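All protein chains but one are shown in place.
Chain nomenclature is as follows: A and B, assigned in order of appearance, with residue numbering initiated at 1 for each chain independently.
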Amino acid sequence: MDSFKKASRGDRVFYVVITVFLTLFFLVVLYPCVYVVSASISSGAALNASKVTLFPVGFTLDSYKLVLADSTVWLSYGMSLFYTITGTFLSVALTMCGGYVLSRDDLPGGKIFITLFIIPMFFGGGMIPNYLLVSKLKLINTIWAVILPPSLSAYNLIVARTFIRTSIPREMFDAANIDGASDLRYFISVVLPLSKAIIAVECLFFGVGRWNTYFTPMLYLTEKKLYPLSLVIRQYLILNKINVDKLMDQEKAEQALNLVAGMKYALIVISTVPVMMLYPFVQKHFAKGVMIGSIKG
Amino acid sequence: MAWRFRESIIFYKEDPKMKKLLALLLCAAMVVSLVACAKVTDTDAATTTAATTTQTTTKESTAKESTAKESTAKESTTKESTTKESTTAPPVDEIPVLKVGYIPDSNVTDLDDNDLTYYYEDLVGIEIEWVELPADLNDAISKMNMWIVDGTTDICDVLIGLGLGKTAKEWGDAGFLLNWSTHTDLMPNWCAIPEEYLEQAYSEITNADGTIYSLPSLNLNYWNSGYFRYRMNVAWLDALKLDVPTTTDELKDVLIAFRDNDPNGNGLKDEIPMTGMAGNDTYGSNTLYMLMNCFIYFDGFIRNTGLSLDAETGTKVIAPYATAEWQEGLRYLKSLWDENLISSSYFTHTYDTLTAEMNTGVDLVGVLCNGSNGIYQDRKSGNNIAWNNMTMVQMPVGPKGFVYSIHNPQIAWDYAYVLADGNWELGLKFIDAMYTEEATYWANIGRYGIDWTDDPAVLAKASNGLIEAGVFDKSVLVGASLQSIWDEPNNWHWWGVGACMYPMDDNVIFGSTNPEAWDVYKGLNWKYNRNFYEHEIPTLTYTDDEYKQISDAIVYIPDYVMECFAGFVTGTMDIDADWDEYIGTMNDMGLETLISISQTAFDRVS
Partner (left out) sequence: MNTKGNTALRRPLGKRILDRWQLYLLLFLPLVFLIVFSYVPMYGVVLAFKDYKAGMTIAEAPWVGLEKFTKFLTSFKFTTILRNTLALSFYSLATFPIPIIFALMLNAMPGQRYKKLIQTVTYLPYFISTVIMIGIILSLLNERTGAWGSLYMNIFGRTAPNILAKGESFRHIYVWSGVWQSTGSGAVIYLAALSGVDPNLHEAAMIDGASRWQRVIHIDLPTILQTVSIMLILAIGNIMSVGADKALLMQNSMNMKYSEIISTYEYKIGLSADLPTDYSLSTAIGLFNSIINFILLIIADRVAKKLDGSGIF
C-alpha cells in the first residue's frame, strides 16, 4: 500500500521526512547495541580502561569462551526457555480467556469482575505473604514457583480486553448468535483467529517479561539446576563490580576483574538472541490486513 | 449478516493448525488449573498446620535465644540435645554433611573439586555441601529473611564470605544466628590467637549486650587499612625543576605551575593539575577528603559516621565536618577550585570515567589520591604513562603544621556466621579450623610446597616491597611465593569465598624471588602514609535503643555532608553565609543526638 514509486510528489516528501527521522532514531538506538556486541569481543583490560567506545579494542573471544564453558550457563539457558515457553502459554491463555469474557457487555456482574481484577494491580501484600503462600503450596524450590505466580497480569488482561472490544465489533457477535453459535464457540471460532495481533503482542510481552525476571527465581529457588539465565546473568553483573568491602587485597581483586570484565556483555548478547529470533515471527502478525474479509462496510 | 459469520467459520475451518493450537491451549489450561486447584485444596488443610509450625519454630527460637544469653555449660548441652533430636542421628561410619552458604566468586572454577575444600573436609571430618547465595548482598539478605519468616532455617549450617552488618544482630536476636560467645570451648584455634589481636577483635565484634554473632576475618593487611594513597607526577616536577611541595600553600603553587607551564611538553595547556573522585565510598579516590586532613582529622565516613575524637584531650567525640577547621579546609579547597586546579569532572566521576581520564594515552594528571591500582591499566607491561610518572610522595602539611593519614585500625572484618538451627557445633569447628596460619596462608598465598615455600635457600634470595624500602629486615620473611594463585581462574583455593582469618600481613611476611613482584610502591606507602592521628577512635557499638535514635542520622548525614562539600568547594554554597544553615540542617537530621549517644558509647569502652 505504501509504495514510494506510485506516490504523489507531496507524499514522496512525506515519506522521505519520516524515513529520515526514523533512520536518525534508528542510529541513535543502534549505538548501545553495537557497543554491547563490541564490548563482548574486547579484551578485559581495554574494557576496564574504558577504551571501548564503538568498535572492539583488543579483539578476543575469551569472554564467550568463558561463558560457554560454564555449564551453568547452558543449563540455565534451557531452564529459561522452558520457563518462558510454558509460562507464556499459560499467561496468554489466561489473558485471552479473561480478556474476552470481560469484553462482553452483557456479562452479569462485569463491572464487579473488572474491579476485582484491577485492585491487586495496586494493592499487594509484598514479599513476605507471597513467599509464605508459595511455601505453603509446597512450591519452593520447584519450577512451579517460577511459572505459576506471575501468570495472571491484570495489566495485560485489560489491554487484551480493550483490543477485543475495539477490533471485533458487536455485529459479529449478533451474527454468530443468530447462527446459533454459543459464547464458547464464538470465542474459539471468531475471537481467537481475529485476535492474532494481540495474541502475538501478549506472547511478546509475557515472553520477554518471563525471560528477564530474576528476583522471584532468586527468592524461591535454592537448587542451582533450576536457575533461569536471567539470574545467572545477574550474578555475573554483581560479581563484576569492584567491591570495596571485599576482604582480599585489592590488587588481587583487580586482577580477577580483568579476567571476567567482558563476560557480562557476552551474557547479554547470548541472552538476547532468542528474543531477536522470536521478534520476526511476532512481527508477521502485525502485518496489515489481518482483518480482511471479516468486516465489510 | 449470516454470510459474514460463515466466512469466518470457513476461515477457521481452513486453518487446522489454528484448531489444534486452540484445542491444545484449552486442554493445557484445564490441566494446569486442576493441578493448581489440587494444590490449593491440599494446602487448605496444610495452612492451619503450617501456621502452627511457624509459631512453634518461633517459640523454639525464642527459647534458644534465652538459653544462649546465659553462659552455663549445662544450657549448651540442653541445646545440643535439642538439635540432635531434630536431626536424624547419622550412623557411626557416615561422614556428617555441613551445608555452607557462600557468595560466589566467578574465578573459582570448581568449589567441590577444590584442594582447599578437601583440606577442610579432611581436617574437620566433614563433607561440605555448598549452597550458593545470591551475589548481591541485599538479595541474599532478602532471601534469608524469607527463610526466617518461613521457618525453613535448615538450608545452611554456616554462612561465609559475606558481611551482614547490623542485620547480624537482628538475626541473632531472632534466633537465626548462633551467639558463639558462650561456646569458645569449641574453638581452640580462635583462643590460641595472640592476646593483643583477640582483645581488639572482641571489642570490635561484641555487641553491647554481650552477644557475638560474627566470626570475623582478622586481617592485619596494612595496605588496606589506609588506602588514600597520595601520588604526584614526579616527571612533571623534574620537567619544571620543582621540589615536592611540603605544605598546602606550596602544593597550590605547584598545581598552578602544572596548569600553566606545560609540563607534559606537548604545547597544549591540557594538564589536569589534580583529580580524583568525589563520594563517600570511593576506596581512597576522594583526593579532597584526604586534603581535609591537613586541617582536621577526618576519615571520610569509613567508620562511626565520620566521627572522631578531639585533638586536645582525645576524650570528646566530635564531628569534624561541623567544625571551624572544616571551614578552613573548605576555603583552601575552594581556592584550588576557583583557580581551575581541580578536574572539572571531580564531582561527577565514576570509577570508569576516572579510569578513562587516567588512561587517555597522554600524560594528563599531576596529583591524584587513589586506593586501587586498577586505574592504571596495563601497568605491569610498563605501558602506563601515569603509573610510570606518578609516585607516592609525602603529603603536604596544613597551616597548623600537621597532616594525618586516613586510617582504619579495625582488624575484625565480617566474614562468617553460624546458624543456630543447623549443625552448629560442626559449623563452629569448621570456621575455627580457618583460624590457623596454615589455612590462612593457603587462602592468600596458596599451597605449601607448590605455590610457596619456606626453603631457606629460596628465602635468602627473596624479598618484598617493604624490605626493599628498608622498613623491615629480611628476617621477617616466612615464605617465598613460587607462583601466583591469582593469575588465572583455578580450583586450588577459594578466591573471594575464602579469607585470611588468622591475623597476618602477607605484604610483610611473604616475598618473592622475582624482583618484578616486589611491589616497591608498598614500601613507599609505608613510608608516606602512616601519619596516624594520636587519638584514633575505636569502632563504637550501640545498644538497640541507642541505635533506634541515631539510625536516621547515620543514613542522612554522610550524603548531606558530601552534597554540601561539593557545594562549598564549587561555590554554589557560601562557606560563611550558608554555614549556619548547613549546621542547622545536620542538627535537624540528628547530629547532636548522634554525638551525645556516641559519647556514651565511647565512654563505655574507654
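In this text, a contact is a pair of C-beta atoms (placed from the backbone, for glycine too) under 8 Å apart; a residue touches a chain by one contact, two chains touch by 3 or more.
A quick note: this is a predicted structure, and the numbers were derived from the prediction, not measured.
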{"item": "Selected residue (touches chain absent from view) among A:Ile41, A:Ala176 or A:Ile198", "value": "A:Ile198"}
{"item": "Residue, one of A:Tyr83, A:Phe187 or A:Phe206, that touches the chain absent here", "value": "A:Phe187"}
{"item": "Residue numbers in chain A that touch the chain omitted from display", "value": "1-4, 7-8, 10-11, 14-15, 18-19, 21-23, 25-26, 28-30, 32-33, 35-36, 50, 53, 93-95, 97-98, 100-102, 104-109, 111, 113-118, 120-130, 132-133, 148-149, 151-152, 154-155, 157-159, 162-163, 165-167, 174, 182-184, 187, 197-198, 200-201, 204-205, 208, 212, 233, 237, 264-265, 268, 271-272, 275-276, 279-280, 283, 285-292, 295"}
{"item": "Chain B residues touching the omitted chain (full complex)", "value": "29-30, 32-33, 36-37, 40, 51, 54-55, 58, 61, 137-138, 141-142, 145, 148-149, 163-167, 169-171, 173-176, 278-279, 343-345, 347-348, 350, 352-353, 356-357, 360, 551-552, 554-556, 559-560, 562-563, 565-566, 570, 588-589"}
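Here is the rule we go by: only the chains that are shown with their structure count from here on.
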{"item": "Length of the line joining the C-alpha centres of chain A and chain B, rounded to whole Å", "value": "36"}
{"item": "List of chain B residues in touch with chain A within their complex", "value": "1-2, 4-9, 11-12, 15, 18, 22, 25-26, 28-29, 32, 36, 39-40, 42-43, 46-47, 50, 104-107, 131-132, 134-136, 139, 142-143, 146, 149-150, 152, 155, 163, 217, 219, 221, 223-224, 227, 281, 283, 351-353, 355-356, 359, 371-374, 377-378, 413, 415, 444, 486-489, 495-496, 499-500, 506, 519"}
{"item": "Chain A to chain B touching residues, read off their complex", "value": "45, 48-51, 89-90, 93-94, 97, 127-128, 131-132, 135-140, 148, 171-172, 174-176, 178-179, 181, 188-190, 192-194, 215, 218-219, 222, 224, 231, 234-236, 238-240, 242, 244-257, 259-260, 263, 293-296"}
